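So the structure is just underneath, and the comments pick up after that.
The complex appears here minus one protein chain, its other protein chains still in place.
What follows is subunit A.
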Amino acid sequence: MASPGYGEITRNGLWNNNPALVQLLGLCPLLAVTGSVVNAIGLGLATTGVLACSNLAVSLVRHQMPDTVRLPVSVMIIATFVTCVELLMKAFTYELYLVLGIFIPLIVTNCAILGRADAFASKNPVLPSLVDGFMMGAGFTAVLIVIGAVREILGQGTLFADMDLLLGPMAKDWAIPVLGGNYPGFLVAVLPPGAFLVAGLLIAAKNAIDAGIERRRSQQIKVVPGTKRVRVTGKIT
């Protein structure tokens, strides 16, 4: 099978086949930890790292893997990288690690990762697999960040609060009180229903944009000049 070009891989990961908006994979972390931008970026980066590395590794051993043990091998590889990420986060961003809690080890069960390993990396050469993992991760992270930003603004009235958990002391004053200091906080946005609502609205927005693009394209094609009128009565002279 010829592997798709890098442009197509990128477009698929970021938009056409976005793991969060189109494949609806990895909804558990998507909904659980997107209460703020910092959580979203933290989990997005961790997931992207695991995705890229596991795609790379699975692609490397794809000729040595018999079909019978393909899934167990993929899971083992993914679990290894998740453990690495978990230990790294414990070492360098301990507070964020505590905030994200169980959702770091749970990356191993994120269907987006196993899905890409099985659907793409086990059939494609190393470099396209690496790019695919990276782009899928980037698409996933982008959606996480958008949901995190919307929920943080609506729920707490701030943006980029607690960024020092991820980036160290230099990001201590990054929090922007978008909606003013005495915003009462729209709690439902922080609670799980808010995650479902924002994710649903994002999916609707993506579909609307796609439909708009499709409509514009079909309008351009439809214009056929010089339609002939057929004469059915009377005498043709």
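Following the convention adopted for this analysis, contacts are C-beta pairs under 8 Å (C-beta built on N, C-alpha and C of every residue); 3 or more make two chains touch, one makes a residue touch a chain; residues count from 1.
One rule holds in what follows: contacts and distances are computed from a predicted model.
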Matching the hidden chain's UniProt record against "C-type cytochrome", "ABC transporter permease subunit", "PadR family transcriptional regulator" or "Ion-translocating oxidoreductase complex subunit D" returns "Ion-translocating oxidoreductase complex subunit D"
Options A:7, A:169 or A:184, residue touching the unrepresented chain: A:184
Subunit A, residues in touch with the chain not shown (by the definition above): 184-189, 191, 193, 197
